[in-house]
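Heads up: the structure comes next, in structure tokens.
Presenting subunit A:
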Amino acid sequence: MNVFYWTVAGTASGLIIVGLWGVLTRKNILRIGLAFTIADTGVNLLLVWSGYLPGRTTPILNGDVPAAEAVSAVVDPLPQALVLTSIVIGVAVAALFVVVAVLASRRLGTADIRRMKELKW
Partner candidate 1 sequence: MIRTLFVLLVLLVLAAAATSVIPHLKMRTELDGAGLEYARRGLEDTGSINLVTAVIVAYRGLDTLGEVVVLFSAATSVMLILSLFPLGRGPTDPSFIVAHTARVLPAPIMLLAVYFTTHSHLSPGGGFPGGTIMASAFLLVMLGSSSTPAGSKILPALEALSGTTFGLLGLWGTMTLGQFLNNRVIGIGNPGYLVSAGIIPLVSLAIGVKVASEFSGIFAAFRKSGGNR
Partner candidate 2 sequence: MTRLLVSVILTSLGALVYGLLLGGVSRVITASIHGRIGPRLTQNFIDLWKLFRKESSIHHGTMFWMAPMFRLTGGIGVLLLVPIIAGNSVLTNMSFSGDLLLVLYFMFFGCLGMALGAGDSGHPYAVVAVSRGLLQMSAYELSFSAAVLVLALGLGTFSIENIVSAQQGGILNWNVFRFPFATAAALITFLPMNMTYPFNIVLAPQEIPIGPPTEYSSRFLSFMFSGRAIFGVAKLILFVNLFFGGAGSWSSLLIKTFLLYMYPLFVSPVFPRFRTEQSVRFLWFVPTSLVAVDLLRVIL
């Protein structure tokens, strides 16, 4: 029953924490980017999780689910719509991040974020 529900939540939270930990402690900017996608994944998982209802099916009202019974048969469609947007955004940001990170490391000759502190104070 609730075990599945909370396991997913736990996994998602774990991913977020691991991701943040990676972001805050890794030095290589590409790894930091990777850590961001891990945390992103956790968040997306949490988003889908929030629309979960036990024992229900996809919100497509074809023959299997008559429109009249939809209310008691399908899961919440909104989080699914949101997560799609969120994933696409994640991909877009990740692509840009990778490009910037790769170019930064090439142009600056290092991928170490501790060496990118020319601007400070």
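For the reader, a short list of remarks on this structure follows.
Assume a contact is a pair of C-beta atoms (placed from the backbone, for glycine too) under 8 Å apart; a residue touches a chain by one contact, two chains touch by 3 or more; residues count from 1.
Here is how the candidates were picked: all candidates are chains of the complex that A comes from, given by their letters.
For clarity, every value in this text was computed on a predicted model and none was experimentally measured.
Candidate 1 is the one that touches subunit A in this complex, out of the options 1 or 2.
Across the complex, subunit A meets candidate 1 through its residues 2, 5, 9, 13, 17, 20-21, 24-25, 50-54, 58-62, 67, 70-72, 74, 76-82, 84-85, 88-89, 91-93, 95-96, 99-100, 102-103, 106-107.
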